[in-house]
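After the C-alpha cells below, expect a handful of questions from me.
Removed from the display is one protein chain of the complex; every other protein chain stays in position.
Moving on, here comes subunit A:
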Amino acid sequence: MTRLLKFEAVNAYYGRAHVLHDVSLHVEAGERVALVGRNGVGKTTVVNTILNLASLRGGTMQFNGRAQQGLRTYTAARAGIAVVPQGRRIIANLTIEENLLLGGAVKRPGPWNLASIYELFPILRERAHTPGTALSGGQQQMLAIGRAMMANPSLLVLDEPSEGLAPVIVDQLAVIFNRLADAGTALLLIEQNLSLITRVARRLYVMAKGSIIEEGALEGLDIEQLHKHIVV
C-alpha cells in the first residue's frame, strides 16, 4: 500500500507558539481516517502544516513516501493531497464554475472533471454562473468538496466539514464521503460530529493539547469514551 501522508514526530509552530508536539500519524491509499479532538487542540494546525501555513520545525512530513523540504502552500495539491478547508473558503468574486475550474489547477488525471462533479452535485450545475458565495452553507460545502475533487486527489483532507450545517445536510455529507472513498480516494476527516465520524471513518486518531493521545480502529471502540474526548 502507498503511504500518502505521514507525520513523524512533527512539531509545528505559528511564530513562536508551539502548537503540535511530536505528532505522528499516517494515511494509506484508500483509507478512511478520522482525526478528532476538542476545539483548539491543534487539529487545523495539522492541515496548516500540510499547507505550510504553520511552520514545521521538528520531525518529518512525507507525501507519497517523499520527505518534504522547502514546502510551499501549493506543494500538497501537486502531490495529490486536496484540502477542503475550515470555513470552506469559496472565492467570492469567482462564479461557481470558476471556483471549480480553479480546483482543477493541477490537472492530475482521474475520473473527476466538471461533468462528473456536476453529476454528483446537480445544484452546482444549475447555478454554475452565479457567484460562489450566493449559495447556502451546505451548498458551499459541496462546492468546496467539488473544487477539491477537481484535482483528482489521492487523499482528501476535510477540515470540520459539518461545522454550522443542519443534521440533514450532514447526513448527505456522510453519503458523499463514502461515495468518494468507494471510488478510491483516501479521506482524512477532521471532525467533532460523532455521527459523521462513525459513519465514515474506519480508523481514528484522538488529539489533545497538540499531541495524539490515542489511535486505533473505530470498530469496537467505546463510543462513550470517544464522546468524552470530543465534547467540551
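Assume a contact is a pair of C-beta atoms (placed from the backbone, for glycine too) under 8 Å apart; a residue touches a chain by one contact, two chains touch by 3 or more; residues count from 1.
In the analysis below, contacts and distances are computed from a predicted model.
Student: Given the options "GMC family oxidoreductase", "Ca-activated chloride channel family protein", "Branched-chain amino acid ABC transporter permease" or "Phosphate-specific transport system accessory protein PhoU", say which is the protein name UniProt records for the missing chain.
Tutor: The missing chain's protein name, per its UniProt entry, is "Branched-chain amino acid ABC transporter permease".
Student: Which listed residue (A:Thr2, A:Asn39 or A:Thr73) would be found touching the missing chain in the intact complex?
Tutor: Candidates A:Thr2, A:Asn39 or A:Thr73; residue touching the omitted chain: A:Thr73.
Student: For the full complex, which residue in A:Ala105, A:Ala134 or A:Ile213 touches the chain that was left out?
Tutor: Result: among the candidates, A:Ala105 touches the missing chain.
Student: Would you indicate which residue among A:Pro85, A:Gly146 or A:Pro161 is in contact with the undisplayed chain?
Tutor: The single option touching the absent chain is A:Pro85.
Student: Could you please point out the subunit A residues that touch the chain left off the display?
Tutor: Its contact residues with the unshown chain are 51, 53, 72-74, 76-78, 83, 85, 89, 91-94, 98, 101-103, 105-106, 147, 151.
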